[in-house]
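Could you have a look at this structure, given as structure tokens, before my questions?
The excerpt is restricted to a subset of chains, each kept in its original location.
Chain nomenclature is as follows: A, B and C, assigned in order of appearance, with residue numbering initiated at 1 for each chain independently.
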Amino acid sequence: MKARITITLKPGVLDPQGKAIEGALHALGFGAAGNVRQGKYIEVEVAESDPDRARAEVERMCKELLANTIIENYAYELEAA
Amino acid sequence: MALMKASVIVFPGSNCDRDAAVALEAALGRPPAMVWHGDAELPASDLIVLPGGFSYGDYLRSGAMAAHSPVMREVVRRAKAGTPVLGICNGFQVLTEARLLPGVLMRNATLKFICKDVRLRVERTDTSFARHYKEGAVVRFPIAHKDGAYFADEETLKRLEGEGRIAFRYCDAEGRPTPEANPNGSRNNIAGIYNETGTVLGLMPHPERLADPNLSGTDGAKMFEGLVESLAA
Amino acid sequence: MNQTTPQITPELVAEHGLSPDEYRLLVGVLGREPSLTELGVFSVMWSEHCSYKSSRVWLKTLPTTGPQVIQGPGENAGVVDLGDGLAAVFKMESHNHPSYIEPYQGAATGVGGIMRDVFTMGARPIANMNALRFGAPDHAKTRHLVAGVVSGIGDYGNCMGVPTIGGETNFDARYNDNILVNAMCVGLIDANRIFKSAAKGVGLPVVYVGSKTGRDGIHGATMASAEFDEASAEKRPTVQVGDPFTEKLLLEACLELMREDAIVAIQDMGAAGLTSSSVEMADKGGVGIELNLDQVPTREEGMTPYEMLLSESQERMLIVLKPGAEEVAERVFRKWELDFALIGRTTDSGRLVVRHGGEVHADIPLAALAHAAPVYQRPWTPKPSPAPVAPGDVPVPNSLLGALEEMMGSPHLASRRWIWEQYDHMVMADTVQRPGGDAGVVRVHGTKKGLAISCDVTPRYCAADAREGAKQAVAECWRNLTAVGADPLAITDCLNFGNPERPEIMGEFVEAVKGMAESCRALAFPVVSGNVSLYNETNGVGIPPTPAVGGIGLIPDIAHMATASLKQDGHALVLLGAEHGHLGQSLYQEIVAGPAKGPPPPVDLAAERRAGDFVRRLIRKGRLSAVHDVSDGGLLVAVAEMALAGGLGAELDAAPAGLPAHAIWFGEDQGRYVIAAGPGEVSSILQEAAKAQIPARRLGKVTGEALKLPGEAPLSLAALRLSHERWLPQFMGER
């Protein structure tokens, strides 16, 4: 199956990139833009057709490598590859 | 004969602006104008330099936010009107993001920041930038970047090669552009490219950092001396 | 006083790292029970990190003066004179615990913090260094920590546009659970435009500039003083995130405002953020201070006074302005797109008064916070120096050059290129000696002077004998600066130790300070700034005593700078300094005939100075083509490093009789240099050395592309380079 993983900074953790992007958007005239936060997006295919086992696998990947759980949260969706 | 007028654009986060100014002054005998990105207008210039550094922290994509700053609209206008523009390192990234030069500079193949001297083969000498080099000569410049892997699609590359728009290529001691000599995974070992008219140059290596005999090399000085000579009005 | 304060329980007090006695002291000086906010303020101000309560009595014994010293310990950084109206501002600081918990952000914010200490004083940072101690290479965490720390240091310094020109790196199992990340920054300043932190004057505006305040690193300061245990995982959310882009803007904005006549005092908000900066500025100025926290720019909703006072959000400064300077200051910081807020005034009350939402949340006599802090005379026990090891007791290698190759390829001596190539060491276009040599050297911009910088300590030595080890650290730093032709000026230090409440650890600290003081005096090499990091200990296991020393020296004319690389075929190699074949605690023992035993090599400070001054004279006269000091690994390693640096080999004469060959080639006797000079020079140099009472002998000559020893197969530089360059990249998972 294929996992679409989004990794975001925990609430309250400083996001220098989001801050700078927001500034640039305002400079470009997008005054309406606010609360910009930047994160990572990762796609992974797992050779695993059973959703539960795939989920368990992806869960472990996020915990052990993909997300820095000290400052980041993660979420994912699974779909048939 | 009037000396050339040079302007160095300073973005928030630029940090090689002084280095470029020092190298220009050494060749020119007088300091260039330092232009803050937010300044109302850009002085009349025979040469515009976009220096190295981390404009806007290199956040989002290196050079992306600087490319959209107001002063760049004017830089683009002047460049299209034929004013020579030199983009070094972050300046090269800004030039591609501003679409003055094709392609993009992506994360180094090693994924690491890399700071060291590299060898470059001079591909062309019929420009204001390279006139003081010998065609095919192997020169030594430092690199210092994390996003220096030049990427463009096949047809763009074909066009660049066909039109002789490659300025410098990473090479070995014999001038061969080998994979081992390619420090960052750039397509075709490309270290720098010109626009169609050869008046806009973007390169990742830092000529301004080896333009002084006390800094273990002067290969970079020739670029600034060539510019001063050819742009004296 | 606001009424929302919860009951102050013994548990709450303990959570704030205050002992029952300390709490009693607090209530005494305050004259009443504190509010929660006040408890927080005391807890950070009285933490080991801010109050130096265990170390202060001993730090006082370090020599801190000299004709070159403009500012000793006590300000944000030390300042030494460089002549011609210029001065160098420098300091080293630890970020150990944060780097272990989150290596990338921990190391990055460590670099950011030390740079703020330097530009707070009005200096432009011109060079960074870092001293790193990691666990054993085979420890599960080590690789991850190396990768994170190095990229964190690189990304922050590179973005700031300040070259990182050197440092040192050790791997040792005793750092497995307590790595050390010590960052050093050196800045250049106009000697007549030094900015300090004393807020002299009543009614002056107090402004906050830089980034907004979030909940970052709350209790970081107390955490940095608390022994590690498994529960530290819980402290994780306190890790701060660095924003080098904002720091670069803050640097330029501060230097721009400093060109105006606007500033009375300025101080970065480091550990204990707004609390320590406001308290220290007011206390040093002999005034009181009132803060209105409603004006503090915040990043998050509903922040309490407690959080705002203790937050360690990065890239912030507190400035006390001259009357009426608000406008010019605001203009500058707005231009650089930074936050600017008037958050208070200095008063004549002698108290820290904190208001928020129309209520007073803290009202504390400053003297109590700054001076009534407890000071401890901690009990300490000296440790006997281990029994000597005779050269004869240490097994001989099958082949000297074989042992050399093994040592040069070991984690202890392998090339650190993989590290320093990730640091921009050339930005600012003044780097005249890049990493890889004895000291990094940057040109003093626009002059022909050079500033040499080196970081040194050999934890192996300190573990065996803290006093001799600390003595050696200062001496090696002085030697490294001398080896490039600099006059050593002064040092900063980072004293990393375990839990000082254990007498044997306190003993290591005391002995180390004594050893440093002895070297500093003998070498006229005073301490002008520094930092103490205690409680580097996990589950009762402490690090080896690690008094890291960062020294700077001045090269009057970079035309007369020496480098370690062999340059001229046919030149002669000469060894300066006495040979005793000391193999105790040597790398030869550690790597080849392990494990390291015995005492570290003793340092004869008088001989050290004689040899150093002699080498420096020769360098200034332009008589030497290469210079390298003899340190880790001994004589043969020093020659090998010179050969690799220059790409030229050497033919070495047989070791003199009297001592076993392996003791001659791998002994780590101190106070020695290997120099290269034209064949014609040798006899006169040997005579002059004899006159100066410096033992000296001809070692051999520079030639070819291999190292040659009588009776052994030559070792080609190509092969040696391969072993030397291979280990670290391979360890980090690259081919």
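Basically, a residue touches a chain if its C-beta (ideal position, glycine included) is under 8 Å from a C-beta of that chain, and two chains touch if they have at least 3 such contacts.
This structure is a prediction, so every number in the text was calculated from the model and none was measured.
S.K.: What would the formula be if every copy in the file were counted?
M.R.: Whole-complex stoichiometry in this structure file: A x2, B x1, C x1.
In this section, only the chains that are shown with their structure count from here on.
S.K.: What's the distance between the Cα centroids of chain A and chain C, rounded to whole Å?
M.R.: 37
S.K.: Please set out, as single numbers or ranges, the residues of chain B touching at least two other chains.
M.R.: In chain B, the residues touching two or more other chains are 56-57, 59.
S.K.: Return the residues of chain C touching two or more other chains; collapse runs of consecutive numbers into ranges.
M.R.: Within chain C, the residues that touch at least two other chains are 243, 245-246, 337.
S.K.: Within the complex, which stretch of chain C touches chain B?
M.R.: Residues 151, 154-155, 158-161, 243-246, 248-249, 335-337, 420-432, 443, 558, 734 of chain C touch chain B in their complex.
S.K.: Give the list of chain C residues in touch with chain A in this complex.
M.R.: Listed in rising order, the residues are 101-102, 105, 211, 214-216, 236-237, 239-243, 245-246, 299-300, 313-314, 337.
S.K.: Across the complex, what residues on chain A touch chain C?
M.R.: 10, 12-16, 19-20, 23, 68, 70-71
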